[in-house]
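Only one protein chain is missing from this complex, and each of the others stays in its spot.
Residue numbering begins at 1 within each chain, and the chains themselves are lettered A and B in the order written.
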Amino acid sequence: MTDLVVFLVLLTLGFVFGRLAESRHFKSIQKRERELATVLAFSERLPPPTNTPRRVALVGGNVVISVDYFKMIAAGLRSLFGGRVRSFESLVERARREALLRMKQQALELGAAMVVNVKLETASISKGSKGQIGAVEVYAYGTALIDIT
Amino acid sequence: MSNYENRPVPEGINYSQENPLKEFFLLLLAAGGALLVLLLILSLAAQKLAPLVPFSLEEKLVSRYAEQFPAPPESERAQLIENYLQQLAEQLLESQRLPEGLNLKIHYLPSKTVNAFATLGGNVYILDGLLEKMDSENALAMVVAHEIAHIINRDPIVAMGRGLTVSLALASVAGLSNSGAADWLIQQLGLATVMSFTRDQERAADAMALDMLQAHYGNVQGAGRLFAVMSEGGIAPPELLSTHPLSDKRIAAIQAYAQSHPQQGEPYPLPELIQQ
Partner (left out) sequence: MLVSNIEIIPGKRIASHLGLVQGNTVRTKHVGRDLMAGLKNIFGGELKGYTELLNDAREEAMQRMMQQAEAMGANAVINVRFSTSSVAAGAAELFAYGTAVVLE
């Protein structure tokens, strides 16, 4: 019985705080995406042909985002039936956009207006004893093109 | 020279913006339903198959775990009480045909707990606490007859078969889901299925016990005593959670039985041995 109470408390805490954190994170991502819109990012390997002298620098940004208890239980339930795991989709989406933003932030600090050959790496870290996920890491990296003026 | 720009991406393509609670409850409902159906099917199958286990095998199984059963009482009085209970059981059994190979053993435990139970291997345990609460031999006979009825109906092996099947099924589902969370959830659900007799089994045992009493004494007086003790002796759980039918309902069933069968004679007093 105490187990059930602990479980319900954890679930509620996970849901309330997880959802709060998620909506706050999405708002912050949207805000910063507008702010950093001046830094362009492309997955193309080659920079646009140009005659202006340029310096290049490797820029990157990473982020580790943890699941909350609610997401974990929801995913566990989902794995019984199969299908789309919505609770994890929003998690990786947040991680990707955050990593890209951090990469762009670094490029902006270097004075770059464009990042090319952007690549994204995903890893799940701190797996539990039963293989349940603890957190997801996304690393975004690319080559920043800095105009030499 | 082509033009380079970053256009904003609309929200909600890679993730869903709907409230996750909706999906969660739907899944929970579906998982609970599926599990319930699975358990029902398995326990029904176990119930049908378990009585086919020969009694000799059941006894062999029990003898292997002999040390887990309560030790026989040592005092002379306890042995006398045990003999008396065994005799009472044999008298009650005269009206019933004990299935082939079934051995009935009545044990007395000098424990103050108010309880009596039937278990594997034809073993019936009557605890001193319950014995003390009985006001006549007929009342005690009802207790003994009820437990004998469980043995005749092979209820202990059915309950064990069901318990084993259910826990096996739960363990395999938990192993499959590959996720610690689901594993945990299933464990919690599994707690609800402990080894116990179902309400139907209890009802059948009550009916058989009344037949035994009627055949032996010519009346079913004192039969209600057991349930009166049960309902006063503890907190009665709500009917849904309880495996035993509510005491009121069982008393009503006894009254109905008494009205449809001729009642002759008075209840016998308990022997002095127990009254001490």
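Note that a contact is a pair of C-beta atoms (placed from the backbone, for glycine too) under 8 Å apart; a residue touches a chain by one contact, two chains touch by 3 or more.
For clarity, every value in this text was computed on a predicted model and none was experimentally measured.
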item	value
Footprint left on chain A by the chain that the document does not show	40-46, 48, 75, 78-85, 88-89, 91-93, 96, 100, 118-124, 130-133, 136
Chain B residues that touch the omitted chain in the full complex	2-10, 13-14, 173, 176-179
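One rule holds in what follows: only the chains that are shown with their structure count from here on.
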item	value
Euclidean distance of C-alpha centroids - chain A vs chain B, Å	54
List of chain B residues in touch with chain A within their complex	1-2, 4-6, 8, 11, 14-16, 20-21, 23-24, 27-28, 30-31, 34, 177-185, 188
Touching residues on chain A, where the partner in the complex is chain B	3-4, 7, 15, 19, 26, 30, 33-34, 37, 40-42, 48-49, 70-81, 86-87, 89-90, 93, 114, 128-132
